[in-house]
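Encoded as structure tokens, the structure appears first; notes follow it.
Excluded from the complex is one protein chain; the other protein chains are retained at their positions.
Letters A, B and C name the chains as they come in the text, with residue numbers starting at 1 for each one.
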Amino acid sequence: MKKPNKSNTQLWTGRFQESVSDAVIDYTGSLDVDRRLAPQDLEGTRAHVQMLSSQGILSESNCESILNALSQVETEIKENQFPYRSELEDIHMNIESRLIELVGPSGAGVHSARSRNDQVSLDIKLYSRKTTNCWKNQLLNLQDSFLDRSEDLKEELFPAWTHLQVAQPISWSHYLLSFCVMFARDIERLESYQIRTSTSPLGAGAVAGSTLPINPEITAQTLGFKQSFENSYDVVGNRDFVLELLQIATQLMIHVSRLAEDFIYMSSSGVGWLRLPESLCTGSSMMPQKQNPDVLELARGRAASVLGHTQAVSTLLKGLPTSYHRDLQEDKTHLFATADIVTSTLRILPLIILGFQICRDKYTHLFKESFLESTDLAEYLVEQDVPFREAHRQVGKLVSYCASKNKALQELTDEEIQKWNPKCTKAVLKSLDPKSSLKRRNHKGGTGVKAVEKQLEHWHNWIKERRKTVSMK
Amino acid sequence: MKKPNKSNTQLWTGRFQESVSDAVIDYTGSLDVDRRLAPQDLEGTRAHVQMLSSQGILSESNCESILNALSQVETEIKENQFPYRSELEDIHMNIESRLIELVGPSGAGVHSARSRNDQVSLDIKLYSRKTTNCWKNQLLNLQDSFLDRSEDLKEELFPAWTHLQVAQPISWSHYLLSFCVMFARDIERLESYQIRTSTSPLGAGAVAGSTLPINPEITAQTLGFKQSFENSYDVVGNRDFVLELLQIATQLMIHVSRLAEDFIYMSSSGVGWLRLPESLCTGSSMMPQKQNPDVLELARGRAASVLGHTQAVSTLLKGLPTSYHRDLQEDKTHLFATADIVTSTLRILPLIILGFQICRDKYTHLFKESFLESTDLAEYLVEQDVPFREAHRQVGKLVSYCASKNKALQELTDEEIQKWNPKCTKAVLKSLDPKSSLKRRNHKGGTGVKAVEKQLEHWHNWIKERRKTVSMK
Amino acid sequence: MKKPNKSNTQLWTGRFQESVSDAVIDYTGSLDVDRRLAPQDLEGTRAHVQMLSSQGILSESNCESILNALSQVETEIKENQFPYRSELEDIHMNIESRLIELVGPSGAGVHSARSRNDQVSLDIKLYSRKTTNCWKNQLLNLQDSFLDRSEDLKEELFPAWTHLQVAQPISWSHYLLSFCVMFARDIERLESYQIRTSTSPLGAGAVAGSTLPINPEITAQTLGFKQSFENSYDVVGNRDFVLELLQIATQLMIHVSRLAEDFIYMSSSGVGWLRLPESLCTGSSMMPQKQNPDVLELARGRAASVLGHTQAVSTLLKGLPTSYHRDLQEDKTHLFATADIVTSTLRILPLIILGFQICRDKYTHLFKESFLESTDLAEYLVEQDVPFREAHRQVGKLVSYCASKNKALQELTDEEIQKWNPKCTKAVLKSLDPKSSLKRRNHKGGTGVKAVEKQLEHWHNWIKERRKTVSMK
Partner (left out) sequence: MKKPNKSNTQLWTGRFQESVSDAVIDYTGSLDVDRRLAPQDLEGTRAHVQMLSSQGILSESNCESILNALSQVETEIKENQFPYRSELEDIHMNIESRLIELVGPSGAGVHSARSRNDQVSLDIKLYSRKTTNCWKNQLLNLQDSFLDRSEDLKEELFPAWTHLQVAQPISWSHYLLSFCVMFARDIERLESYQIRTSTSPLGAGAVAGSTLPINPEITAQTLGFKQSFENSYDVVGNRDFVLELLQIATQLMIHVSRLAEDFIYMSSSGVGWLRLPESLCTGSSMMPQKQNPDVLELARGRAASVLGHTQAVSTLLKGLPTSYHRDLQEDKTHLFATADIVTSTLRILPLIILGFQICRDKYTHLFKESFLESTDLAEYLVEQDVPFREAHRQVGKLVSYCASKNKALQELTDEEIQKWNPKCTKAVLKSLDPKSSLKRRNHKGGTGVKAVEKQLEHWHNWIKERRKTVSMK
């Protein structure tokens, strides 16, 4: 079962009398997954080597030749010339092995005072930092697309629903700006995450640090972290920063899925309140006439995948003993899959927001037929000193009467109105039309034009401030 | 199928011609779950009524009689005298209904400019705030228990493992302090959560705010929130703050589960490195001799439950259209179950940390037999200018030789050592005993006594600072 | 911290020198959750005692007095007279303790050759069996409601969608019968589950069986199981039958959630293709005019809860060592919560299916406007020897032409048609109207009237056969 060309190539086989089974190498290798960490591995190794040199653990000339070799490796990887060897388990051992090839025996000093345990943790942390920056920037772009559309729709009526039953008239701007609030919460979580996880793990070694005179704070600084680790034992088994990033992604993709659900609903044949840009739809292999909202459906479906990935990492960590265990290798599959989903989804969403068309004629009738002025009418009665619950009951009765007569509120005769409530008139009902309804809701956070203008101003400033702090690293 | 005493008691039936089926009332009612929100509902209602009054929507005398009635309701609930009626759906309608009974028709004004949509959201937010404060305080107590035990164990050796294979010697203090780092991450997440979610939803109404002249910023201030909501449409369908709290609880309980796994392992019959306090164990119904670590097993098992609750709420929200939908009612079951688990678990854990005994004789032999000085030896060779990877290989070979001869490293003869490496001597090996190993790891985050003393000092200060900011509200 | 009245009441404290902490009793007790297992505990205990007696381990008179006492306990529980004591941990110890009170010291023989480990496993298995029977019966009732409605709607057109875009005309019957297929899959899973899990765990003891001359096959037979356990070590740590039941419930509730989603969509204000019975809707606390599909929304939301419960039990079991661990106690919370959700949901769903009204006028226009005859037209061309992919392309072009002219296919002039395809005529297009489309789909599983009649016949027979095998035990 053993093929000589695979076993014995590992860099840790000194202690083994039997060579490692190829079945094991196949089962445990992770190169296909972790090769994308190459840039992070190179960045971390550079910082490590410089620290070793400044602490006198590595000679200056040795340091220089390793740094040169690292540059060559970087070029090889970029130009697809790097000689990947799957039998070397992972990207970290591939790079170290290639270094030794290039530098000669002294290159073997690169792993002094380092274990894959702290090395891998560092690489994932650098990757997470890059991902966080990317998402933050994309979310700001997405918010921009909502702002753009909101600018001209401040007086355009939208039949706001609860329970998918139309409820009250608001403006399209108010509706669209609600997504700015949603995605702002995601941005704020990302910002808080970045600050709290800015800790370098390098120097923790396998679990107990090192007896060599290292200085973890130097590498932390070189790599742009706020601080180095507090406790070497904690750091090697810590994947909290992976789980939290996935949890943030779960929340973010839930937001996306709710947006997608709304737009699929509104563009569905039965509803038709909006039309998606044709160039963002796809067709059917059998039915020639179809134009389907596949992008939004996939975004919604991929939210489910992100939930699953988050669940996988939660379950992975639950009940695991502290310190490093090989189970942790599985975190990367889920992190990378999630990163790909979120990044590609945030890239395509603004196209939809900027491109959809409103189909007013499909819902205008609802403002009239669906008694959307009911709450305003009850609140009118409150202003006439009817206690709210009683006002609610009275309006309910009136609506029930209208429904049985198949009439809209505006179609009631003065006689019908007076019989119901002597304080009320056709004129009062008329004054409750949707446009005036909007106007009366100008408190903070409301749907009135002025309130919406304040929201717009708020978001313009908020996004501008945020943009200043986005690092693209 | 209809019993007259259930239907028609709802406060929203004006519009209905048929009365609501009892089957519906049974299926949709939530009083058993949400009755624990009574304190929050009263607090929120008080603030709402005061705002209505200060805005002139409610007369001062009306306001006063409602506030008095709220006090009576509070007393009735505290003293188990409150006449709960399950046919009134939920705690909110129970309290409003009771208010009207006590105040007379004018009590019906309490719900002016308010919907259950913003009311429920507020109540859950107040509950989440209280829960967050409680957990933070409990986590600080738990950290204290680790600090207490760490104080005297700075030189007590602990056979640190990776992969559950002993790896390197560290101190018990270093091991125990790693949990302070873990739980500090939870505390920092809770703090960030509190700041970011300090937004009052009151005033958003059903979805579109209100036409009455309300001022949401007043209620926000009264209730101690940093601000009022940005967008009424967003707020009624927003349960992000519930999901994030559950995600934090998931992370926290994963920490607990890893701690539990460690202690179950170390107190298991096959290991025995520590003994749990007898008063915290339980016995077997069949086997008279058993003492089992049930508390830790339940804590670990309940971590699984919290993962499930978090998953439930994620799935609940994924793909839901924006705005309020009744699905959201299910969030409370999972929030409350999680709160109960976390709170009761954090209450009992410090007893275990403060009470366990170390059984040194069960693991001392491992320091000798398990070649724990190997890494130090390799690092010694690095100091003799052997590149690390080569040093690693050489030590591996030596360990393999020892294993085949069934010898510890310390038992090698000078001859055996010299044959292996002329630069090395028995004296060198001797200098690598576990105690001296500790001493050489005094870099920041290391396990050396001085490094551990710095950790202790850090945590004492850290906890003291935190305690100042814990609100018990 | 210790109150004398709680500790020392446990039945397993002989070996303990310190009494068990009250904090432990509070944290580990499960009476509130497992009291609903009383009927199963009594049934299992009866069978156990009879076996002990028939094997000569218990005297006949002792057996008789215990059986009498069990009857009394049963009565006490039914009549709410049972003296529950939470300090006795769980329902099992409560019943055993009460037995000893009633029978005197000889009652203490009831637990011979039994441990809570096999006892609890048995009780849950009996509970699962009862639950399975209940669900199966309810699912058959639900299928009946779909059959009832399908009977008269075989020629009633339904605008079948894919991607929520209308696709092709089918009949309402065909649409409704698709749910019979769905729920039949659930029934078949339940049936398979019952057969495969019909194994009695009693006799496995704590983990190693018993040295007393027990006969597990007797108790298995008495309790109606197909067989007794194969291996005592396996059985005490086995909760696979709980997890599988939850997995089946997950699938079942996913079906319910998809049904709910359809009906919420079709009854939403924007769509309106059907109307839910008013008596199954609920209103709004603020908006007087609302009638909301709360039952369906809760059913959909509770599907999420069941997913969470299933996830909790999966995570609970993952990575747990074999044999019994206290973590397993958590399974019951999730099993019972799931049972309650599924049972109450299946009880209310048939009311909705039997009660909804079709609102034909809301969708009839779609058959004309949405080019639903496109696929038929392409297939017509195939019959004229145009290869399908080419036919698809041609029809696509025609539809695009119509869309740009804002015309339905039926509105094209002969000239326009001929220009497009000389083989085609207005008559051909006319023959592709929805009604005739149905008629041409009479292959097995199709939507044609004859094919639907076959489906109806199939389900009538299928349900009748199933009903014969439903046990109500």
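Operating definition for what follows: contacts are C-beta pairs under 8 Å (C-beta built on N, C-alpha and C of every residue); 3 or more make two chains touch, one makes a residue touch a chain.
Everything quoted here is computed from the prediction, not taken from an experiment.
*Asks:* Of the residues C:I91, C:A113, C:L126 or C:L153, I need the one that contacts the missing chain.
*Replies:* C:A113
*Asks:* Suppose we count only contacts with the excluded chain; which residues of chain B make the list?
*Replies:* These residues of chain B touch the chain that is not shown: 159, 161-168, 264-266, 268-271, 273, 283-294, 297, 311, 314-315, 318-320, 362-363, 366, 370-372, 374-375, 377-378, 392-393, 395-396, 399.
*Asks:* Going by the touch rule given at the top, which residues of chain A touch the chain that is not shown?
*Replies:* The list for chain A reads 2, 10-21, 23-24, 26-28, 92-93, 111, 114-117, 119, 205-206, 277-295, 297-298, 300-305, 307-313, 315-316, 325-330, 333-334, 337, 344-345, 347-348, 351.
The rule is simple: only the chains that are shown with their structure count from here on.
*Asks:* Using mean CA coordinates as chain centres, what's the chain B-chain C distance in Å?
*Replies:* Here chain B and chain C have centroids separated by 32 Å.
*Asks:* Please output the residue numbers of chain B that touch at least 2 other chains, ranges allowed.
*Replies:* Residues 11-17, 111, 117, 205-206, 300, 303-304, 307, 310-311, 315, 325-326 of chain B touch two or more partner chains.
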